[in-house]
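A protein chain is absent from this complex, but the other protein chains hold their places.
And then subunit A:
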Amino acid sequence: MSFPNPVTSVKLVLLGEAAVGKSSLVLRFVSNEFQENKEPTIGAAFLTQKLTIGDRAIKYEIWDTAGQERFASLAPMYYRNAQAALVVYDVTKPASFVKARQWVKELREQASKDITIALVGNKYDLVEDDNEEDLVRKVNVEEGQNLADEEGLLFFETSAKTGYNVKDVFVAIGNKIPEATASGSDTATNQTSGEGRIDLSGGGNFNNATSGCC
């Protein structure tokens, strides 16, 4: 596997409520597969995928996190050094959209300042055939788009099941990541601090304290 250009590494994390299809999105992207009843993720899973966009080769280093609220205390470890985040919700579950909003907020407050965030409404396949009277869709496109506009996020509706828009999300993220951040795969850079430390900082509210003045 050789690429003409140096490979740009993109550290990417998936966040979102339980069972919105985070792992399925990754599975679709990484191996173009779909499993109807994907196992709940315990802890987190790590996967990689390479993608060539134009003349750039991008290697996605993906942390797929557990969605259940209880696991939220583990999430900071994964998004802390991420360059990109997919905040996923289920277009048929309003609660998952609320949760997505929270994740965006947390990322804005705690993740790195220049993180690229994509808001992803998954399970589009379920609402494709929606008719007027009986709407399966519970989160409108506009709601998603509005949130994305407010917060400056990429926005997509996807279906991990059909593959609709899945690759596009990752391509869009890849395009947003400047070539300069071609950090190689020096994952060691995000380390050196882990000596016997316990990661419990979790949801500690570090508000965005930029000391503004004059």
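Basically, a residue touches a chain if its C-beta (ideal position, glycine included) is under 8 Å from a C-beta of that chain, and two chains touch if they have at least 3 such contacts; residues count from 1.
Assume contacts and distances are computed from a predicted model.
Undergrad: What is the protein name, per UniProt, of the chain that does not appear here: "GTPase-activating protein GYP5", "Non-structural maintenance of chromosomes element 3-like protein", "GPI transamidase component PIG-S" or "DNA-directed RNA polymerase III subunit RPC9"?
TA: "GTPase-activating protein GYP5"
Undergrad: Give the residue, chosen from A:40, A:94 or A:152, that touches the chain omitted from the document.
TA: In the complete complex, the chain left out is touched by residue A:40.
Undergrad: With the missing chain put back, one of A:25, A:66, A:85 or A:154 would touch it. Which one?
TA: Per the contact definition at the top, the residue touching the missing chain is A:66.
Undergrad: One chain is left out of this view; which of A:18, A:53, A:126 or A:172 touches it in the full complex?
TA: A:18
Undergrad: Hey, which of A:12, A:27 or A:104 is the one touching the hidden chain?
TA: Within the whole complex, the residue contacting the unshown chain is A:27.
Undergrad: Which subunit A residues would touch the chain omitted from the figure, given the whole complex?
TA: Subunit A touches the missing chain through residues 18-19, 27, 30-31, 33, 37-48, 61, 66, 68, 70-71, 73-74, 77, 185, 187-191, 194-202, 204-207, 209, 211-214.
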